[in-house]
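Can you keep this structure in mind? I'll have questions shortly.
Removed: one protein chain of the complex. Kept in place: all other protein chains.
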Amino acid sequence: MPDANSLYGPLDPAPDAGWVEAPPRMGFFTDTSVCIGCKACEVACKEWNGVPDSGFDLLGMSYDNTGALTANSWRHVAFIEQPRPAGHRTPAFAGDPTGPATSPASAAVGAGTAPDTGTNPGLPPGRPEAAARMAAGPEFLGMPGAQPPGRDSGAETRTDFRWLMMSDVCKHCTHAACLDVCPTGSLFRTEFGTVVVQEDICNGCGYCISACPYGVIDQRKGDGRAWKCTLCYDRIGAGMTPACAQACPTESIQYGPLDELRERAATRVAALHERGVPEARLYGHDPTDGVGGDGAFFLLLDEPEAYGLPPDPVVTTRDLPKMWKRAGFAALAMAAAAVAAFVGGSS
Amino acid sequence: MGLKTFIQGWPVYRQLTGTDPLGRGAAAQSARSAALTARTETADGMARSVCPYCAVGCGQRVFHSDGKVTQIEGDPDSPISRGRLCPKGSASKSLVTSPLRQTKVRYRRPYATEWEDLDLDVALDMIADRILAARAETWEDVDDEGRPLNRTLGISSLGGATLDNEENYLIKKLFTAMGALQIENQARI
Amino acid sequence: MSPDRPVGDLFRRFRERLSTGPEDRGAAERENGSRATAAGPGVGRTDAGSRDARLAPHPPRDAAPRRRRGGKGGGEQLNVPPAEFTSYYGRPVLKPPVWRWDIAAYLFTGGLAAGSSLLAAGGQLTGRPALRRAGRVTALAAVGASTYFLVHDLGRPSRFHHMLRVAKVTSPMSVGTWILSVFGPAAGLAAIAEAAPLLPERGVLGLGRRLLPPAGHTAGVVAAVTAPALATYTGVLLADTAVPSWHEAYPELPAIFAGSALASGAGVGLVAAPCAQAGPARRLAVAGAAMELWGSHRVENRLGLLSEPYTQGTPGKLLRAGRALTAAGVVGALVGRRSRVLSALSGGALIAASVCTRFGIFHGGVASARDPRYTVVPQRERADRRAADQV
Partner (left out) sequence: MAEAHPVGFQWVMEAKKRGAKVFHVDPRFTRTSALADTYLPIRAGTDIALLGGVVRYILDNELDFREYVLAYTNAANIVSERFADTEDLDGLFSGYNPDTGSYDHASWQYEGQEDNAKVRGTGKERDSASGLEHESHGEPVPAQAPRDETLQHPRCVYQILKRHFSRYTPEMVARVCGIPEEKFLELARAWTENSGRERTGALVYSVGWTQHSVGVQYIRTGSIIQTLLGNMGRPGGGILALRGHASIQGSTDIPTLFNLLPGYLPMPHHADHPTFDRWVDSIRHPGQKGFWGNSRAFAASLLKAYWGDAATPENDFCYGYMPRMTGDHGTYQQVLNMIDGKVKGYFLLGQNPAVGSAHGRAQRLGMANLDWLVVRDLFMIESATFWKNGPEVATGEIVPEECRTEVFFLPAASHVEKEGTFTQTQRLLQWREKAVDPPGDARSELWFFYHLGRVLREKLAGSTERRDRALLDLAWDYPTHGPHAEPSAEAVLKEINGYEVATGRPLNAFGEARDDGSTAIGCWIYSGVYADGVNQAARRRSRHEQDWVAAEWGWAWPANRRTLYNRASADPEGRPWSERKKYVWWDPDAGEWTGYDVPDFEKTKPPSYRPPEGASGPAALAGDDPFVMQGDGKAWLYAPSGVLDGPLPTHYEPAESPMRNPLYGQQANPTRKIYEHPINRMNPSPPEPHSQVFPYVFTVSRLTEHHTAGGMSRTVPRLAELQPEMFVEVSPELAGEVGLAHLGWAHLISGRAVIEARVLVTDRLTPLRVDGRIIHQVWLPYHFGTEGLVTGDSANDLFGITLDPNVLIQESKVGTCDIRPGRRPTGPPLLDLVGDYQRRAGMTPDRKIPLVTTDAAGGDDAAGSTDEQSPAAHQDGEPHA
């Protein structure tokens, strides 16, 4: 079995993967507090990497018609409409003759669409109540059912509103389960510490899809292979910036040496806290977390799960030694049972 | 020799003999991946251009190989855009290389229900004839009081605002000389 | 390697600045694992940033309690129950496995091949030719089917040989591939050896007729030695994923699959062998059933929320059917030791039970990945607990 630290805990992954004199680990810091939801990242990525379209369906998920990261969308901009306070801003609809909010109800409807993304498994339908809670927050008490929206004449009116946008991407985990379970070596760790699918190797076994704790990677229909963000391996190898980060108009997506990005992110969080945005928090920045820290980490303004991120992911291979041990016991038991069955007994 | 190369190229061999026993990185890299480079690096040339969508005027670098556009991305030198592009600007390569682009002249005969093909030179000639006919038919030399009008109101034009200044200049110059006054542009809209 | 290596100077400074106090969050934390259902210190610390930044886990402004509806005299009903978790438009956080029925079928055939080859080896070594013959033939058929299923499930079947590019202990599928590539030819050779008596006595084929039995003997032993690995690695194959109900069941899955493999192998023996030779098969059936029932009982009860997918819907039905068939098979095997028909029926039941169990486990996991609840709730609880511990 490999060194335990090779499976879990803080690690510089490139040297661990056999790269001698590896360059600094490169990554993304995506600051959602300045994201304007323009989707330039989605398009720039597709243009550079020749990623096919992911379907022409209206999803009803605010302005998100992509739905999720898939083999056909390596960047995905999430949109969340919430009748909740937005940092230090004046309530958007203060003083307007509003009724109760519709965001939870509309989000619940949006949970039900099932587009064909051209990938497998793509974007299965979701659970309406979890969608509603995404919009309403943890205090969600269920949606009014008897009345159509807006009919309530009660004192409850919506005044606060915020529209969260966030460009999601492969996390390029320090401990990447997709990579470790890949039986062909198609998924590999580059000298930059990123995780890349080699399209000439992948045979579409699908193991990486089940292994990813973030639901990032899936399989392209017709093609059969798994695809995901390469952090523009070809570009960064040539000293260029990945296509999405280069396009991003507001520097919401920042690319650079991970150490530097973490430094920058800490400064940014502190600045936001000072400016009265206490909900700003980092996600995936911590090398002591369940995946050893992400190569692509985020500044979020809500709980991770609202953005479709797992709140506390742990790389499955952390437990792999224990699993092999269990399998060994079971195998021994099996052998012993066989021996006993033939050796013992009377007939 | 062949076998030896084959064996040495086998990742399992590299796992066993190299720095990557787990087969995660260096050993698993394919020859293709090792040789990978950005296609902008190997392009035949790069034209410095400007985004054709809105009026911000973001700088674009247009990379091309074998007479085909292979990549369009932001120009980091531009003081306007600093290398960034919006989704539309980022989609410029798809715009100009789109299979939906029309590349042949299409002609719809009066009362026809379908398009037909037409030679470009013939089309140009036919259009010129129609201009001259419309002009002849609708020419106004002078007004009621004998003041010059020098014009036709039988020809109209509406231009988009993605035309170059040089093009607009020739359009206005030619139409003005032919007396076509009703020349308009998106700028009115 | 040095634990400090990845934590560069910049990052160290960053952490120091964020650090809330003198407390040392050191190596002890890093070593700790997390269990989705068990409270414990030092579980994963994804949300540490917010904590480090002196944030409550639910920042007060962010999660301001806002009653959405006025108390208008009961005129309102809830048509959607309050959710206990959040996800982006309620969508799954994980990508559910893309493996089709082939893989569930492979779980069965792989186990069947393993169980059969053990049976065959036992028969071979203890002079029970019927068991040997049936075991070898079944093993070959099952391993052949396994190979077909595995290749067929690939997105790019023509690239199946890429599986042999690397040998990765971190990839159960890679390990399994190498196991199969030992087991398969061995099982094949052993089965072919059964055809030796059909060969002519002279000539080249006659040579085969003479050499095959000892070769088959050796091959049968090799296959049998490999068989337990073949039967149990698939438990790791499923467990080594982010699929919540598979991963959390990692202690039990190998045992269940081992038991299921034994039982199905025993089933083959019961179907194929005369009563006189079937004794070991009956005992194997009992042992296998015991392992399988113990394991599946555990996964259906031990995992808390994550046991749910194994008890509901199709997976629940399959697993219940599997349990019933197993019990019936064992009882039949024990009761019917004199009856060829009853033995054969019992054998059939055991084989069917194995099919049900494998499909049940397979689909239970898929269901757990498809519903974000099973991903988010345990992780959220873990994060909240950790945050609470930090206060």
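Order of writing sets the labels: A, B and C. Residues in every chain begin at 1.
Here is the rule we use: a contact is a pair of C-beta atoms (placed from the backbone, for glycine too) under 8 Å apart; a residue touches a chain by one contact, two chains touch by 3 or more.
As the structure is a computational prediction, the values presented were derived from the model and not from experiment.
Engineer: Using the touch definition given at the top, which of the shown chains does the missing chain touch?
Structural biologist: A, B
Engineer: Of B:7, B:31 or B:132, which one is in contact with the hidden chain?
Structural biologist: Checking the options B:7, B:31 or B:132, the one contacting the hidden chain is B:132.
Engineer: Write down which of B:3, B:34 or B:177 is the residue touching the left-out chain.
Structural biologist: Of the candidates B:3, B:34 or B:177, B:177 is in touch with the missing chain.
Engineer: Taking the full complex into account, what residues of chain A touch the chain not shown?
Structural biologist: 34, 36-40, 42-43, 46-47, 53-58, 60, 62-63, 65-66, 81, 83, 86, 88-90, 92-103, 105-106, 109-110, 113, 147-151, 158, 161-163, 165, 249-251
Engineer: Taking the full complex into account, what residues of chain B touch the chain not shown?
Structural biologist: 45-59, 62-64, 67-69, 72, 75-82, 84-92, 94-96, 98, 100-113, 115, 118, 120, 123-135, 137-139, 141, 143, 147-151, 153-189
In this text, only the chains that are shown with their structure count from here on.
Engineer: Report the chain whose mean Cα position is at the greatest distance from that of chain B.
Structural biologist: C
Engineer: Grab the C-alpha centre of each chain and report whichever is closest to the global C-alpha centre.
Structural biologist: Central chain: A.
Engineer: Using Cα averages as centroids, what's the distance between chain B and chain C in whole Å?
Structural biologist: Computed from C-alpha means, the inter-chain centre distance equals 54 Å.
Engineer: So the centre of each chain is just the mean of its C-alpha atoms; given that, what is the distance between chain A and chain B in Å?
Structural biologist: Here chain A and chain B have centroids separated by 35 Å.
Engineer: Could you check chain C for residues that touch two or more other chains and list them?
Structural biologist: 165-166, 168-170
Engineer: Mark out which residues of chain B touch at least two other chains, giving numbers and ranges.
Structural biologist: Each of 11, 22-24, 27-28 in chain B touches at least two other chains.
Engineer: For the complex, which residues does chain B have touching chain A?
Structural biologist: Where chain B meets chain A, its residues are 11, 18-30, 32-33, 36-41, 71-74, 76, 83-91, 93-94.
Engineer: Can you list the residues on chain C that touch chain B in the complex?
Structural biologist: 164-170
Engineer: Tell me, which parts of chain B touch chain C in their complex?
Structural biologist: 10-12, 15, 22-24, 27-28
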